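Note that this complex is displayed minus one protein chain, with the remaining chains in position.
Take a look at chain A:
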Amino acid sequence: MAAATSVWRQPSILPGFGIALGITLSALSLIVLVPLAALALKAASAGPADILAVATSPRTVAALRLSFLGALFAACVNAVFGMILAWVLVRYEFPGRRFIDAAVDLPFALPTAVAGIALTAIYAPNGWVGSLLAPYGIKVAYTPLGVMVALIFVGLPFVVRTVQPVLQEMQADVEEAAALLGAGRWRTIFTVILPPIYPALLTGFVLAFARAVGEYGSVIFIAGNVPMVSEIAPLLIVIRLEQFDYAGAAVVAMLMLLISFALILFVNLIQARARRRFGDV
């Protein structure tokens, strides 16, 4: 018995490895792997020629491009501003700090459709912000820019909440050491403060990105959903479903799945490498 399981487990004084692994695999299978396998089967039922046709159709490509580039852009914006927001929340004491800290989580709690409608109302050409931008010829609502505003909104909490604890843990004495050694403000930020945060920042970035790729509810209100221009991939899937083109919907979904998985796996590998090198001090 011990010999048979030795490949799988390190000797441990903690009991329950077998049962824990069993539960984990069952849950993962039922909730994630089996549905995804069904999706792959459905997509495969279309036949190679049809798959290729759907995958290379201009509308699919445009929708996928908007979804992934939009999500990437939104995640980048969130990485920068989320980082700054986390920094301000951790390092400074000011009136209203707790209020802002709580407000960061609101995009988590709000039904995304509500967020979409609120954003649309504000960024529409006759809205508060939209009317200010309109004279300069900047249109937000019903354009790809609007898509990104919605994606930034839903992804913001991820970066803040992953970076915040790392910043909190980081001792101020490291910054003081850098200053006394003669480093200027920028050198301190880029060589001393940021490097230990990168893994957490990357996690937050990936979560914000993944969330943005799959986002549907808030985007469809503000996007205007013009095919080839402001139509996102998740919406295209819904449209295909409404047309009873299940195989077509499955193919688009499969493409999203593969691209997302590849990106997330790539980032996780980078992170694992960083962790091996620096460990925890």
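The working rule: contacts are C-beta pairs under 8 Å (C-beta built on N, C-alpha and C of every residue); 3 or more make two chains touch, one makes a residue touch a chain; residues count from 1.
Everything that follows uses one rule, which is that contacts and distances are computed from a predicted model.
**Student:** Looking at UniProt, which of "2-C-methyl-D-erythritol 4-phosphate cytidylyltransferase", "ABC-2 family transporter protein", "ABC transmembrane type-1 domain-containing protein" or "Sulfate transport system ATP-binding protein" names the chain we cannot see?
**Tutor:** "Sulfate transport system ATP-binding protein"
**Student:** Which one, A:52, A:84, A:100 or A:177, makes contact with the chain that was left out?
**Tutor:** A:177
**Student:** Of A:192, A:238 or A:259, which one is in contact with the hidden chain?
**Tutor:** A:192
**Student:** Go through chain A and note every residue touching the omitted chain.
**Tutor:** These residues touch the chain not displayed: 171, 173-174, 176-184, 187, 191-192, 195-196, 277-281.
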